[in-house]
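Left out: one protein chain. Kept in place: all the others.
Here the chain labels run A, B and C in written order, and each chain numbers its own residues starting at 1.
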Amino acid sequence: MSDVKKIVIPCSGIGKAFGTVAREATYQLTETDHQSEYKTMCLPLLVAGDQEAIDLLKKSNVYTIDGCPKKCATLSVERIGVNVAMEVMVPKVLAQNTEHKPGSVLDIGRNGVLLAKDIVNKILEEGSD
Amino acid sequence: MSELPKVGIISCSGEDCPGGNISREATLRVLHDLRPDETVTICLPLFLAGGEGERGFAKRFPTITVDGCGKLCAAIGTARFSSKPTVEINLEDYDDFSSLKIEEKWHIQESSKDLVEKLANDIVNHVDEIRKISE
Amino acid sequence: MLIILSTKYVLPCAGYDRPGGKVSRLVVEHLQSLDDSITIGSIGALSSERPGEIKDLRSSKVVCIDGCSVKCASKLVEKHSARDFESIEVSVLTDMQDSTDDEKARTIADMVLQLLAATSTTVPKTIDTEHSEIDYMTEMIDKFILRIKKGLFYSDNDFWAQKEGGLVRIGISDLLQQMVSDVFFVDLADIGTHVEFGDELGAFESTKIAMEIITPLSGTVVEKNSILEDSPEFVNEDPYGKGWLYVIRPDDISELDLLKSANEYFAYGIEKAKHELGKKVSE
Partner (left out) sequence: MSNEGGIGSTFMSVSREKIPWWPEVDTDKCDGCAGEFDCLKFCPHKVYRTVEGSPPHIEVENKFNCVVFCRACQKMCTKDALSFPEKSDILKIIKEVRST
């Protein structure tokens, strides 16, 4: 396993439940069982052009988790000249298992956490380099 | 439906520090519970990525930015892509910011609940003030 | 996607009573000699909302030249277009205090040209799908841009119908797609299904609601947009285009008269949007 870092960037939009689900998936990847492997980073910091953040991204595999078709996380990362190793669209993952429909942006509920787990599994399976 | 202008609230969505989570939680409290009809959700990533609706709104209506750390991405982003925010809140100015523990980053802990409430009330005061001026 | 706005539109301040206004007009003269493809806007035409002027404004890259801090040009553009634009304020350029009006004008003209050239390469201003402003009626409600396509019929259940020869294509209106938010699942009825006005014709599900497609006219399905099954987001991204739902052979095409015209629906939609859009689903 190369020592290239894996960085997960959720859109964490505040307008929709999917933004919170993207955050929850990032939490599960970076703070629980896969702590050593996956890190995260502030998306707004990237867009503000924080050089340190950009340089780190350029040397890592970047996984974006977007909450809606506007794909802000993916767009913002590509705009600073970094290509995305894997793009996950939350609604697409939900379409495969509509049981895991999240609650509201305030509380995604048990199903929301399960949806986040589906996203984590998708990244672990397809994302390994 | 009051004719007073609505206020857009733009919260930092920082993942990497507890401040981001706290400012997000306080903002949601204001948007959904405290002032649902007077405020509008502005999603910072969409705003920065170029949301036409979001930017159009931020140009024509007053905005409050809530930043979870000193980098002030919400305030800077708003000024750059539309107009200077009416009010800029920085969580670092709150004295119990330094006592935030790292695990606050993802889930609000008991200990920071009152900071969230305090921040939410400050936002509400600003919202009411802004709307009163424009009466 | 990157929005390539071809035409360039420069709106100079028209002030005669202040030095800034004079410089703005000089800038325009220089600009016209440097690049004749630039459309020079007129504050008078814009404030009296001359249709041609509004059309140029909304379909071009825009730079305003404000003579002074009152910024009439920028304010007027803000009033008539939701799109982003650049502006230069003459009175702010203090470092050119001692140069003549003409020198100031030349420098500003270069700045304008750079801005016009730059706007297409820097951060794309808007990521929403490009709509030519002519065939839509738009209204800003808070942060939502409501787009009603002209020439279509609309039902009060917020579905549109478009005559295509003897057939009718139907889809969901921009108002409905913004009300339901992100659609992640679309289930379309089969070709050959016959429905009466108001019947269900398949369904779709979004984060906020699972809803039936309510047909705006009676008839038989002859075509269905099956790409939606794996790209349901087209319904949100392009409700009048890629996100169409069915083509129907109508039982009686005059049924379309029961529906609202684009203008009627525009008024109805704005009223409804004020209640429905931005309603916070917090339970």
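Basically, a residue touches a chain if its C-beta (ideal position, glycine included) is under 8 Å from a C-beta of that chain, and two chains touch if they have at least 3 such contacts.
Quick caveat: nothing in here was measured; it's all calculated off a predicted structure.
Trainee: Of the chains that are displayed, which are in contact with the missing one across the whole complex?
Mentor: Taking every chain of the complex into account, the missing one touches C.
Trainee: In the full complex, which of C:Glu49, C:Asp110 or C:Glu200 touches the chain missing from this view?
Mentor: For the chain that is not drawn, the touching residue is C:Glu200.
Trainee: Considering the whole complex, which of C:Ser42, C:Ser91, C:Asn157 or C:Thr193 touches the chain not shown?
Mentor: Answer from the full complex: C:Asn157 touches the omitted chain.
Trainee: Using the document's definition of touch, tell me which of C:Ile38, C:Met211 or C:Val235 contacts the absent chain.
Mentor: Answer from the full complex: C:Met211 touches the omitted chain.
Trainee: Residues of chain C in contact with the chain that isn't shown?
Mentor: Interface residues of chain C facing the absent chain: 155-157, 196-200, 203, 208-212, 214, 258-259, 268, 271-272, 275-276, 281, 283.
Throughout what follows, only the chains that are shown with their structure count from here on.
Trainee: Measuring from the mean C-alpha position of chain A to the mean C-alpha position of chain C, what distance in angstrom results?
Mentor: Each chain's C-alpha centroid was found; their separation is 30 Å.
Trainee: Which whole number of Å gives the spacing of the CA centres of chain B and chain C?
Mentor: 28
Trainee: On chain B, where are the residues touching two or more other chains?
Mentor: Residue numbers touching two or more other chains: 31-32, 41, 49-51.
Trainee: What are the residue numbers in chain C that touch two or more other chains?
Mentor: 123, 127, 282
Trainee: Taking the complex as given, what residues does chain C use to touch chain A?
Mentor: Answer in residue numbers: 123, 127, 181-185, 205, 207, 232-233, 236-237, 281-283.
Trainee: Using the touch definition from the top, list the residues of chain A that touch chain C in their complex.
Mentor: Against chain C, chain A makes touches at 16-18, 67-70, 75, 79, 91-92, 94-95, 98, 101-102, 104-106.
Trainee: State the interface residues of chain A toward chain B in the complex, per the touch definition above.
Mentor: 9-16, 19, 23, 26-27, 31, 40-45, 47-48, 50, 70-73, 75-76, 105-106
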